[in-house]
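Attaching a single structure in structure tokens format; questions to follow.
Excluded from the complex is one protein chain; the other protein chains are retained at their positions.
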Amino acid sequence: MNKIFEAKDINLAGINSSLLEVNIGPQHPSTHGVFRMNAVLDGEVIVSLKPVMGYLHRNHEQIAENMSYAASMPYTDRLDYFNSMSNNLGYALSVEKLAGLEVPERAEYIRVIMAELTRLINHIAVIGFLLNDLGAFFTPVLYAFREREKILDIFEEISGSRMMCNYLRFGGVKRDLSPAILERIRGVVTAFPRFLEEFETLLTKNEILCMRCQNVGVLSPELAVNASITGPLLRASGVNYDIRKVDGYSVYPRFQFKVPLGPKGDVYDRYYVRILEMRESLKILDQALSTIPAGEIMSKKMIPFLKSPRNFKPPVGEAYARVEAPKGELGFYVVSDGTPQPWRYHVRAPSFINLTILEDMCLGQKVADAIIILGSVDIVLGEVDR
Amino acid sequence: MALAPNTSQVDDGLKNELAKKGIVVTTMNQLYNWGRRSSIWPMQFGLACCAIEMIATACARYDIARFGAELFRPSPRQADLMIVAGTVTKKMAPQVVRLYNQMAEPKYVITMGACSIAGGPFIDGYNVLRGIDRYIPVDVHLPGCPPRPEALLYGLMELQKKIDGQQIETAEWYQQGLKREYPIPEFGPHGLIPKFNPEVWQPRENDLRKERYGQPIMIGKKSKAPNLDVVAVAAAPRPAAPAPTPPPTPGIA
Partner (left out) sequence: MNIMDTEKVKTDIEKALGSVALKSIRSSLLIENAQDLPKVAKFLKEDAAYRLDYLSSVTASDFIEYLETVYHLYSMEKKTGPVTLRVRVPRTDPKIPSLVSLYRGAEFQERDNFDLFGIVYEGHPDLRRIMMWEGFEGFPMRKDYLQEDSETLESADVEWLEKNGVKVPEAAKAKAAELRQQGKRALAERRVEDKG
């Protein structure tokens, strides 16, 4: 807790008692960035919790409305900076919908491979940080980042950058994958289950983890749907809604995978749904790597614009495209006015909207549980504040 | 009381010879600085994307512990070094300055990434501060978006060099009347008040960005809204129109 700044005296049934207002953040090790919560405590129980955001509001939408379509692609990397590839995918899909572009099959496969690799990175890091919040200081993060580095090496080799890949283009991807790099991806994919086993042996049936996480922060499916919650948070509450299945964008319909659902919707379910999702992602990766076709990686229409992206002018219109990003539904709404810059560019950020029910989940819980509930929501401030 | 100058009178050749025999001859300065630079405690303070690379630097592969700087402290009172890792927005800047003021001397600042140096890619935003060095002094600027973990290690080594060069007698935090607390900016109706602290930072004489790009800011140049109600071609999506403006561009195949 950063500081205790105010205590309001009230009289509860003859006992002199007071509510304590506690401000957590924006500089706090457990708020996953510059997020702030104004909590009101009765003893140790939370009676009110107001999220305060905007400390990383860096005007992504305004900046994107003043530059060419292609120039916004690197900015999408910085939205949810764990998963640059899935952000790229969402934006590319919306502009392709706007301009009516077809994507070659090989590029679609590459996109799916990249999106699923980012899902692995995200979920593994989230679980690491969740355990950090639980008190297992930094050791799980060390494990998580060890695996993350292996995938980042692949990203670096194909895109030139570890985190901010900027790899997708409208109508395709920037570079082709060589057989050697596909082999390396396969190596990571085959080695990953062993790591997951190791991680799970340490965690899934761990008594401390179960005691701290089970029945904490329960989210009912009705509230989850009503509050537009998406991603693992929604599926942990038992609602079967995965945009990869529902929309069937890209080439996802060709792959066999299941949508893991949680029975209860508590923090433990969110942890376990993420573990299971990683296993499903590995299945998708395995199928995609063995069936990736040869061919073009760029739509023919878009090749002239690779050299002069500022001349790319989609027709007047609007498009809303969404993808199942690791944190939930990531949507991009783009309005074109026929000039090289979009008229309106809006990001429907999953972690921003997932924070709506933070207070509902925390009410009546202990203050230490609020920290892990926030950890299980999985926010990234770059996306919350945009 | 005047202090004797703290300089070594022993020549380097003799030092090396003695070192071979297991005798170390050093000065108080060197010993003190060696201790300080080998135990820099950074503040656990991540703002944005660069924070993830900062965490990666602290993890097993890059292992900032090799430099003695692995002990990230969540409290500014215990920290020696503030790594400003990420975009400082106007809403966050007062907090950053406050945290800097709360740190105990001697304190150092590394700005990690283009955003905290000068706004980076987000420089045009209405809520983005164009560099934290407008309010607090910075020791090492570390460019990159985000800088690689190796770059952060290099920045740390540069800071260590700086520490090595400091003298106990002349070090500023031992002097009287040292003012190393900076006024915390306040929220105004359009941005922060003040826009910068002229004691720490002043605008450049010539605006390099303007010289290079012609106009300094790219915001708000459109005044004609598209009419979405008019549907040119029925629902079917059409390909992008070729660009009619010069210079001539290749058309669409």
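Of note:
Each chain carries a letter (A and B) given by its place in the written order, and its residues are counted from 1.
The definition used in the following text is that a contact is a pair of C-beta atoms (placed from the backbone, for glycine too) under 8 Å apart; a residue touches a chain by one contact, two chains touch by 3 or more.
Keep in mind the model is a prediction, meaning the values are calculated, not measured.
Only one of B:Asn33, B:Thr57, B:Thr87 or B:Asn127 touches the absent chain when the whole complex is considered: B:Asn127. For the chain left out of this panel, the touching residue among A:His57, A:Lys301 or A:Lys327 is A:His57. Against the chain not displayed here, subunit A makes contact via residues 53-54, 57, 59, 61-62, 223, 225-229, 239, 241, 246-248, 317-318, 320, 322, 329, 331, 333, 335, 339, 343-344, 346, 348, 352-353, 355-357, 385.
By the touch criterion stated above, the residues of subunit B touching the omitted chain are 91, 126-127, 130, 183, 186-191, 193-199, 202-203, 207, 215-226, 228-229, 231, 235, 244-245.
Note that in this section only the chains that are shown with their structure count from here on.
Against subunit A, the residues of subunit B that register as touching in their complex are 44-49, 51-53, 55-56, 58-61, 74, 86-87, 89, 91-92, 95, 99, 115, 121-122, 124-128, 145-146, 148, 218-222, 224-228, 230, 232, 236-241, 243, 245, 249-253.
Contact residues of subunit A toward subunit B in the complex are 26-29, 33-34, 54-60, 62-63, 66-67, 74-75, 78, 81-82, 97, 99-101, 138, 141-142, 145-146, 148-149, 162-164, 300-301, 303-304, 308, 311-318, 335-339, 341, 343, 381-382, 385.
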